[in-house]
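Questions regarding the structure given below will be posed in turn.
The other protein chains are all here in position, but one chain of the complex has been omitted.
Let's turn to chain A:
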Amino acid sequence: MARVRISEFQAKKILTKELNLPWQGLQVDSRITAATIEAFFGPVELVAKVDQGIKKRAKQGLVSIRNTPGVLRSFVKAKSQQKFSQFLIEPFVPHTANQEQYLSLERVRDGIKVLYSPHGGVEIEDHWQQVNSTISDPIVKKLVAKLKTIFDKYYFSFLEINPLVVKDEQIYLLDLAVEIDDAALNIPVVSNLQIEPISPIKLSSSEEQIAKLDKSSPASLKYRLLNPNGSVWMLLSGGGASLVLADEVADFGFGQELANYGEYSGNPTMQDTYLYTRVILTDLLKSKSHQKVLVIAGGVANFTDVAKTFQGVIKALEENKQALKKQDVLVFVRRGGPNQKQGLALMARFLKDSGLYGTVLDSSAVLTEVIKLAVKILRKEQ
């Protein structure tokens, strides 16, 4: 149940329909023309925004306000060259700064926490002390009651309207951010909305490959590329152990050399670990670092089969062993859990035979010992 952001376009589509608010919006990419915009909205003033879940857009120049289709077209084109790919265009709503209010809802353990301020807008953080749970405006009160129902119905985790404008008794959701619980994406009421979670960060092709693999497997497979030319490459297992191991690299002063973070857990199949390892090795081999280490490590597993998961890892290493050897990559291993003896013996034999052996430790070694040994090699190099 991680929280994922949905596009403002999708969020507004859901909310304006449920709240029965008038709204027109267009989701566009770099191919949009001024004529299409004009045809859709008619002769009105418009707003264009980068719509990729990025916070504080106005301050970063990712919003173009009160402009004509021609100007918006140039804005979209210019921002597309800065690697942004998804935009929202909607009518401009004339209002004054003192009409801008702030409203947010967040799911907490015992319900939904509501925060409100009659003074919203882009400078909200400068007067955060005015934000609290008291709402006196009857229109906003009514809105919150309706929002709570929608919030539960669609498994929302977080919702922020800033600014919220109430003008002549009419509600306008000028800027809307919604996070949804990804554990609910397969529940019909949510899946019917055909929501695609968006990531504010552009994924690399390897990250995309692993995200796809993660989606198709009941096990968990995560991967983030931090430094494509890093020295310390990680093939980790366990949500907790992977964090502890990555921390240790940074604690030893090699944070800048940390190439990636990731983890596999939940007893993946041999095919899963094979495909996962293959992606990491492709990135590793591309790194321009002169001395690379691969750390294959994890805690003492409760139920993930070490022998089975390692067979997949070894298969991918086997396919790349010449290239790894050529680059003098050394492999450092630490793992425990079901069938650890067999899994570690297989790994040790393979690494020794192929000249990639750094070390192989079992559960009698402290988890992070393997990091100490791996960075020692890098220290020598410096």
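We take it that a contact is a pair of C-beta atoms (placed from the backbone, for glycine too) under 8 Å apart; a residue touches a chain by one contact, two chains touch by 3 or more; residues count from 1.
Just so we're on the same page, contacts and distances are computed from a predicted model.
Per the UniProt record, the chain missing from the shown structure is "ATP citrate synthase", taken from the list "Extracellular solute-binding protein", "PTS glucose transporter subunit IIA", "ATP citrate synthase" or "Aminomethyltransferase".
Across the entire complex, the residue among A:Leu115, A:Ala250 or A:Met270 in touch with the chain not shown is A:Ala250. Touching the chain that is not shown, out of A:Arg31, A:Arg109, A:Lys326 or A:Lys380: A:Arg109 (per the contact rule at the top). Remark: the residues of chain A touching the chain excluded from display are 1-3, 107-111, 152, 155, 157, 181-184, 186-187, 200-201, 220, 222, 224, 226, 237-244, 246-251, 255-256, 258, 261, 263, 265-266, 298-303, 336-339, 363-364, 366-369, 372.
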